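Note that this complex is displayed minus one protein chain, with the remaining chains in position.
Chain naming follows the written order as A and B, and within any one chain the residues start at number 1.
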Amino acid sequence: MTFYTGIFYVLAFITAIATFMAITRRHALHAIVYLIISFFGTALLFYLLGAPFLALLEVIIYAGAIMVLFLFIIMMIQIRPSVQTWAAALKQWLPVILLGGIAFSLAVAMVFADPATPIPLKPAVAGPREFGHFLFEQYWFPVEIASFLLLIALVGALYLGRREGKSPANQTEKAP
Amino acid sequence: MMVPFSHVLLLAVILFALGAACAIARRNLIMILIGVEIMLNAAGLAFVGASLRWQHLDGQAFVIFILAVAASEVAVGLALIVYLQRRTGSVDANRYNLLKG
Partner (left out) sequence: MKTVLFLLVFLPFLGALSLAVIGRHLPRRVGEMIACLAVLGSFVMAIIAFVSAGQKSQTVTLLPWFGVGDFSAVMSVYYDPLAAVMALMVTFVSSLIHLYSVSFMREDEDYVRFFCYMNLFVFAMLVVALSDNLLFLYLGWEGVGFCSYALIGFWYSDEVKATAGRKAFVLTRIGDVAFGIAIAFFFLIYNTLSLSSINEQAASLSAGMATALGMLLLWAAVGKSAQLPLAVWLPDAMAGPTPVSALIHAATMVTAGVYLLMRFFPLISLSSTTLLTIATVGAVTAFFAACSALSQKDIKRILAYSTISQVSYMFLGVGAGDLIGGMFHLLSHAFFKALLFLAAGCVIQALNEEHDIFRMGSLRSRFPVVFWLFLAGALALGAIPPFGGFFSKDRILLATFIHPDPAYKILWVLAAVTALLTPLYTFRLFFIGFLERPSATRESSQDKQGLRPVPKLMVWTLWPLAILSLIAGLLNLSSILSGNEWLARYLSPVPGTVPSLAASPALEGRMEMGTGLLSIVMLALSYYLYRPQKFLVTPTPGALPQNLEQLLFFGFYLDRFYQIAVVRPYQKIARFLWVRVDEGGLNEGFDRTGKLFPVFSIGLQLWTTGRLSTYLKMLLLGFTVILCALALGWYPW
């Protein structure tokens, strides 16, 4: 049990707890905050598992951009925290708990039944330079596709988010 | 000594299960989307762990793509949610039952 192992377990615990808190909050805003903590934990885990560049990206893109986007949207559409009785909440969660429990236990069983999995990981680090080389040599095509995908998403989001009614040409149009 | 690979996978499974629970059980569209995000993140964690296990960088490359896809999907998804909110004034998943048979 080395230092790194201990950190791993602590980080894993924090991440799991944060995620659990995130999914059980009534106010979406609180959930987002907890989720940010969870993503920080994940980023640190990435760093521990030998992917510092990915840890960086996680923080910047995931915890930074995506979660902030969520925050903006939540504040913009002004959702109220849901008010529920205890019984209704149980009815909402019960099928999920059951099914999820079954699926979870199956997956756990599969994980532990495989003789290949309990092998301890050997520590290694992939520096950004090596990683970049690798990415653009082996996977350059998917990178191009990913950028294209982002472009499409941008266009889609712009189109979906536009407001009607300002220009005279729009006023006669029907709502899509 | 690092941790056994199965423990990394186990963590990924736990996070995935939590994300799935959130996506399925919550009625708010935003929370559903958050659940999806959690699931994607868990998958990424599994990939990084696997890449360390086999000492290949393919797993990490894939995480990049997961990140990209997650970002674009969130953008479009949130745009849709905003649009729905403008149209119907509610982001409750139960409210949309036009597909009822």
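In the analysis below, a residue touches a chain if its C-beta (ideal position, glycine included) is under 8 Å from a C-beta of that chain, and two chains touch if they have at least 3 such contacts.
Note that the structure is predicted; figures quoted are calculated from it, not measured.
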Contact set of the excluded chain (shown chains only): A, B
Residue among A:Val10, A:Ala88 or A:Leu106 that touches the chain left out of view: A:Leu106
Touching residues on chain B - with respect to the absent chain: 20, 23-24, 27, 32, 93-94, 96-101
Hidden partner chain, residues of chain A it touches: 95-96, 99-100, 102-103, 106-107, 109-110, 113-114
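To be clear about the criterion, only the chains that are shown with their structure count from here on.
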Where chain A and chain B are represented by their mean Cα positions, the distance between them in whole Å: 5
Residue numbers on chain B that touch chain A, as the complex places them: 1-11, 13-22, 24-28, 30-31, 33-35, 37-38, 41, 44-45, 48-49, 51-53, 55, 57-58, 60-61, 63-65, 67-76, 78-83, 85, 87, 91
Contact footprint of chain B on chain A as seen in their complex: 1-2, 4-5, 8-9, 12, 15-16, 19-20, 22-23, 28, 31-32, 35, 38-39, 42, 45-46, 49-51, 53-54, 57-58, 61-62, 65-66, 69-70, 73-74, 76-77, 79, 82, 92-93, 95-97, 100, 103-104, 107-108, 111-112, 114, 116-124, 126, 130-131, 134-135, 138-139, 142-143, 146-147, 149-150, 152-154, 156-158, 160-161, 175
